[in-house]
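A protein chain is absent from this complex, but the other protein chains hold their places.
This part shows subunit A:
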Amino acid sequence: MAQTIEVTGLRKRYGDVRAVDGVTFAVEEGEFFGILGPNGAGKTTALEIIEGLREADEGQVSVLGMSPWPRNPGLLPRIGVQLQSSSFFERLTAREQLRTFGSLYGVPAGKSDAMLELVGLDGKADVPVEKLSGGQAQRLSIACALVHDPEIVFLDEPTAALDPQARRNLWDVLREISTGGRTVVLTTHYMDEAEILCDRVAIMDAGRILRLGPPAVLVRGLDAPARISVASGVLTAEDARLLPGADETGDDGVSLTISTRDPSAVVAAMAAKDALDGVQIRGATLEDVFLEVTGREYRA
């Protein structure tokens, strides 16, 4: 498949801070690509260099075969960008925002209603942006990035500061826009989001990419134990330790947790004892991958 974005040896420093410190990756056409990392990892800086907002100190960037820097009017209509701040014209309604952005790209005014529908804001067309909720504003901001039907969309932390319900709503929108061969590049500091949405994830910290691959592959490569928990009292800690395949057990008074590398054997044995009351099985997550590669807890 064609490489839509190619980044090689990217570096950017601000004074003594190496915001981006040698980043190399490629995004394929139609891919949903995530850049995951805590705040200050250098995600936004990397993204802004790729979009053409900043000049890299070192390294090459190619987007759709073109260089984004300096400002490249040939490339701009083919990419869509949602910035971290909701960049709206003051006191304009949702529909007027879309029309204004659309007209900068030569999009007919009628397109804006279709976009509002796509992000589920058709009922808010005439509401001024100042009166939209955080989630609605983010969806409008994404619609503005998509109004000219770009081949690549860059989304910088679209779900930051949203409540869980609004985040889930937005995920549906994001899945929707990635269909039809469009390439999506997303930065996020939410592990679950990256795991659910992205085809491939680059885990970034302190300006470097530490791991790169499909979330499931990264998690599997970790060889981390699964954790099985049941309600306290269903099984004693002693009995649990004797189960075949159980590595460690612990009981915090609410739940009994067994960690194991052979979850099927443990669950089978628990079933035989009829001790599956309130059972939960949790595999390793990207969070564990992050802990493994950085040696520190993930703090978003």
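Operating definition for what follows: contacts are C-beta pairs under 8 Å (C-beta built on N, C-alpha and C of every residue); 3 or more make two chains touch, one makes a residue touch a chain; residues count from 1.
One rule holds in what follows: contacts and distances are computed from a predicted model.
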One chain of this complex is missing from the view, so tell me which of "NADH-quinone oxidoreductase subunit J", "Ferredoxin", "Glutamine amidotransferase family protein" or "Transport permease protein" is its UniProt name. "Transport permease protein"
For the chain left off this view, which of A:8, A:24 or A:103 is in contact with it? A:103
Against the hidden chain, subunit A presents residues 51-53, 71, 73, 76-77, 79, 81, 83-92, 96, 99-101, 103-106, 128
